[in-house]
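All protein chains of the complex are present and in place, except for one that has been dropped.
Chain nomenclature is as follows: A, B and C, assigned in order of appearance, with residue numbering initiated at 1 for each chain independently.
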Amino acid sequence: MATRIRPLQRRPHARGPEPRTFAAAALAALVLGLLPLAAVAAPPFGAGSQDALRTGGPQAALILDLWRLLLAVCGVVFAAVMAAFGVALWRARRGTRDTPPELQGPLRGEPRSARLVAAATGASAVGLCGLIVASVLTDRALARLPLSNALHVELTAHQWWWQARYDDADPSRTFETANELHLPAGRPVLLTLHADDVIHSFWVPNLSGKKDLIPGRTATLALRADVPGRYRGQCAEFCGLQHAGMALEVVVEPDAAYAAWAERQRRPAEPPTDPQAQRGQRLFLAGTCAMCHAIQGTDAAARRAPDLTHLAGRARLAAGTVPNGRAQLAAWIADPAAFKPGTNMPGHRYAPEDLDALVAYLETLR
Amino acid sequence: MCSRCRERCHRPRPPRPALGLALALSLPLALAGCEREARRLELPPSAPLAAPSKAGVLYPGPYASAPVRVTAADPVVRGQRVEENAYAVSQGKRWFRWFNCSGCHAGGGGGDMGPPLSDDRWLYGHELPQVVASILQGRPNGMPAFAGRISEEQAWQLAAYVRSLSGQLRSDVAGGRSDAMGSGEPEQRREREVPRPDAAPPTVR
Amino acid sequence: MPSSFRATIAALTLCRASRFERRAGVETARGRPAHGIALLLTVAAVLSATVHGATGETRVPQASQAASAPADPADGGWPMATRDYANTRYSPLADITPANVATLKPAFSFRTGVKHGHEAAPLVAEGLMFVVTPFPNRLHALDLARPGAPPRWTFDPQPQPLARGVACCDGVNRGAAYDAGRVFITTLDTQVVAVEAQSGRELWRRRLGDISRGETITMAPLVVKGKVLVGNSGGEMGVRGWIAALDAASGRELWRAYSTGPDRDVLIGPSFRPYYAADRGTDLGEKTWPGEAWKTGGGNVWGFLAYDPQLDLLYHGTANPGPWNPEQRPGDNKWTSGVFARRPDTGEAVWFYQWSPHDLYDYDGVNENVLLDLPFDGRRRPVLVHPDRNGYVYVLDRASGQVLSADPFVRITTSTGVDLASGRLKYDPRTEPRAGQTVRNICPHSPGGKDWQPSAWSPRTGLLYIPHQNMCQDTRVYETSYIAGTPFVGAEVKMYTGPGGQRGRLTAWDPVSRRPAWSVEEPFPVWSGALATAGDVVFYGTMDGWFKAVDAKTGRALWRYKTASGIVGQPVSYRGPDGRQYVAVLAGVGGWAGAGVTHQLDARDPTAAKGFAAAMKDLPKPESLEGQLYVFALP
Partner (left out) sequence: MSEPPADAVPAAEAARLHATWSDPPGLLGRLASIDHKVIGRRFIATAFGFFLAGGLLAALMRLQLARPQNGLVGPDLYAQLFTMHGTTMMFLFAVPVMQAFAVYLVPLMVGARSIAFPRMNAFAYWIYLMGGLMLYGAFLLNVGPDAGWFAYVPLAGPEYSPGKRVDFWAQLITFTELSGLLEAIVIITTVFKLRAPGMALHRVPLFVWAMLVTAFMVLFAMPAVMLASTGLILDRLVGTHFYNPGEGGDALLWQHLFWFFGHPEVYFIFIPGLGFMSALLATFSRRPVFGYSAMVLSLIATAFLSFGLWVHHMFATNLPELGKSFFTAASMMIAIPSAVQIFCWIATLATGRLWFRTPMLFALAFFFILVLGGMTGLMLASVPLDLQVHDTYFVVAHLHYVLIGGAVFPLFGALYYWYPKMTGRLMSERLGRWNFWLFFVGFNLTFFPMHQLGLEGMPRRVYTYPAGLGWDGLNLLATVGALVIAASVALLLFNAWRSARHGEPAGDNPWQAATLEWATASPPPRANFDRPPVVHGREPLWEAPREPRHVKGLATDAREVLVTTVLDAQPDHRAGYPDPSIWPFVSALATTVLFVGSIFTPWAAVWGLAPVAIALTAWFWPKPHETDAHLRMERAPR
């Protein structure tokens, strides 16, 4: 661990004057809006990893089928209306200010128009009934996902991260993780959803529709992921300052890989052997970290922030917003607000060797 | 400009049409509103306070050598900024629950294993820096030292919230009711408890 | 009370023991075990030295003709908090009767100068009365032979002040234990100290826990076979519970049995034979918890211990699992909120029964286990009677751990009964706490139908006198962090009066017919212990400062006396060196129920003192918050 890490000197967000007035912001918009601004060099998640059109399981696929049906029907209807409209515009006579108003027709009644309008209305009503039936059928199909042998996961949303507890009939086999769900491909999952503070919404578009997490209420969501891969989910109900920074990674993997992962998660963290990491652990336990985070196998058992027992095994930090790596981890610890303004994690101006030690320790949490 | 205004604000009114004078008069008052509302999300991180070395356990108070450092110009100014900022006080309320303060002092500050914080008795001083010192240094009869275990900013926010429990803060800054089981009047509705001058730390209760 | 019943009651191992002792020609009247010759001899020696002259013999024991006479009345002492190993709190003295109790007058009193709740029982031995105060746990020895009983010595163990801040429910102490010329006290900062009875000299002291993690000791120790048995408190701080045995002579730790964790920590070995299947299996103390939650899982041992010399079994309850929020600890959470039978020599567990598996409400299982012999299905069985916080009076076969009956003695909304086939408590899902929701109308409240305050058993009436509460609560649980040295509760509680409008009761419970014989209502929780005497008078104290005597058979009020502070202590009765029967009690309001007054909490916060401060806000502030010993005698 010879390399010394420096927190990123460059901030991902320009820090504007605070508080801003409207005028100042408007001015800033004009000046800065066109300037290129630095973004943290996050490895791209990949287009389509949070996409309702690329499905990874039957729930999303059913909805996608319904979407295609609705798109087709609505497209046809839209085209028909536009065609009628176009024909009307095309064929109608032209007039001017001085065109005498047509009053005779309306007074006599216009049976042809009336028939056409009635027919179109009737057709619309029939079409709508068809859509209602299609929608209800899809809804019922979604509700009929077989749940035998389902994996039970309790998911609790916090401002602004996700806490997951994998249930098991044997309580000692339950385990906790955060911000990264691993799911076995092809096995149904029953998520029990809670909210700790405000309303959040769980949404992994590639796998299923969303479900709100409402304080004081419990909801469930059943889904199945069939296609292995990494999917991204995101809170879909405005939940405060870091609503945008409340993402969730879903790793769908074959059964064996999942089982291995779950087994790893059940194990407490190994005590560090490297002296630097040991020093980091002391810093962790004696400092602010242990006041909010938990690491199984140590005295840190707080539950206000993600469980870090297997932090190094996760792809991302800070609720799916920062790639996990030594430099980013150090930068995140030093100044989380630079990544996620409003986060509840305080910044730390550690001495460089302390920060190194801390990161070295966290890197051992595989 | 907002960050510089420290005037006490009681009742900012909106500017009215064609009443430039009223607008000018209400400006300083209204500016106090922006101090109250600022969300200082990107405060510079503070260096961790020297922590007692025992890992995993809060150091039993008092830990007198925990310095109560003040990074802003002076404690009074810094304290006022915290105590005039509704967001800071509400963060203090969050920490009160997070760091188990509510476990000892009860959710509404009525006291339990620890003394009540919502009354007029202050065993170790009611001024904001004194409260910060009590939090960071700990006190002998069970109050652990939080120095090194929470950030300095959190300690100031906590202290401001603690003072709001007995109505020491302006009602437009103090918090409202919690989304929880009621634990007494919301802080903003609490009458100010005048700190008793004779209160002194008892040797043995 | 049917006399047939009384005749069939074979109370206690004690009576067997005392018969044995009489055969052996040894005068012991305290129902001491006959085992352990050395112990016996010491006791005998001490007694002969203490009980002056022929006082013991001159009195004719009232109960001698009855088979139920539990102990030789010759001894008027009170050597341990509940007087005997069977936890009867029964005094065989019969001078004070319903007929004359009204003339009871204060004989002397003593101020402790301490303001916490005085929950201790004064002990009487060697002509001295030993009063241990709450924190700072001073031990006073009053010389009963001299007029006014002036203190002979005072021992100050000097506990760390920090301990006060981590004790969940006021820095109380539930009494000392006297054995063989030594008095053993526990201190709030987890020390056990042995003091020489006559001189007040410290013999040894041992620290057993870490107060910076919130570990404390409040219980009264028990001395069995030369071992001081003691357990820890701190379930509200995430402290892992244990019971330990110390060598009474040296203070050396002989064994320590944890209430959670792997079998080797719990001292579960091959001889462990629990009655119910749910308690069988390896390492259940680990496997019935998620992850490492058992390390902060509570199950502390802070109640009164019981010992059956015949079966050679030590009985101790285990307290609530931590945190209160049950969602943080799915599983049965063994071995919390239950009762263990252990071998006192090795600590080895013999059986276990869980009153409240996966406890939802802070229903500690540590209430006293009263060891009786009761008729059941036509035959006499050695049983253990236990009024639990969950609101049921349990009768267990104390040899096997089988539940013979479980009947509610208060209104219960949290469960619908106990399934006798599986032994399992049937929770009512309607009152199950869920994070983020306020669950209302939880009866009984967290301190239970009855908290620590010990019952008394009278073999003469066949009734168990249960001092208890009648309160309910609303609870909201939330996820909480374990931060060592801070509370680990995760629940907010609002308490209020239960049905009927009175917060306290003294109920005389008939464990054979399984129903109350009578019940006396009190405006405040009856937070004091009860005392039954052979004179058929039952004593108890109230939190508003009345010390009361009622007729053991009917509950009729006979006498009362207003003390300067509320009573949360344990009344005792002894025969003084002058041969008269005395009744003593410590006044000094406090404890969980009295914390609001003691610590001047702010009752405007309905959750202060976990709900008790506001529920008790009409408790009058006593004349004095300082503790005071009151001793009464007939004129």
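One rule holds in what follows: contacts are C-beta pairs under 8 Å (C-beta built on N, C-alpha and C of every residue); 3 or more make two chains touch, one makes a residue touch a chain.
In this text the structure is predicted, and so the values were computed from the model without any measurement.
Touch, as defined at the top, links the missing chain to these shown chains in the whole complex: A, B, C.
Of A:Ser201, A:Gln328 or A:Asn344, it is A:Ser201 that touches the chain left out of the display. Touch with the hidden chain on the side of chain C covers residues 436-438, 476. Although one chain is not shown, part of chain B still touches it, namely residues 2, 10-18, 30-31, 33-34, 36-39, 41-42, 86-87, 89-90, 93, 171-173, 175-182, 185-186, 188-189. As for the chain not pictured, it touches chain A at residues 12-16, 18-23, 25-26, 28-29, 32-33, 36-40, 42-53, 60, 62-63, 66-67, 70-71, 74-75, 77-78, 81-82, 84-85, 87-89, 91-103, 105-106, 110, 113-114, 116-117, 120-121, 124-125, 128, 131-132, 134-136, 138-140, 142-143, 159, 197-199, 201, 203, 205-206, 208-212, 214-219, 232, 234-244, 247, 321, 341-342.
The rule we apply is simple: only the chains that are shown with their structure count from here on.
If the chains shown are joined wherever they touch, the resulting network links each chain directly to all the rest.
Chain B and chain C have Cα centroids lying 42 Å from one another. Each of the following residues of chain A touches two or more other chains: 215, 290-292, 299, 304. Under the contact definition stated at the top, the residues of chain B that touch 2 or more other chains are 54, 56-57, 98-99.
Those residues of chain A that touch chain C in the complex are listed here as 156, 165, 167, 170-172, 174-176, 194-196, 215-218, 266, 268, 290-292, 294, 296-297, 299, 301-304. By the touch rule above, chain B contacts chain C in their complex via residues 54, 56-61, 97-100, 103-104, 106-116, 118-119, 121, 140-144, 180-185, 204-205.
Remark: chain C residues 114-116, 136, 160-169, 210-213, 236, 438, 474, 476, 478, 480-481, 483-489, 492, 494, 595, 599-610, 613-614 touch chain B in the complex.
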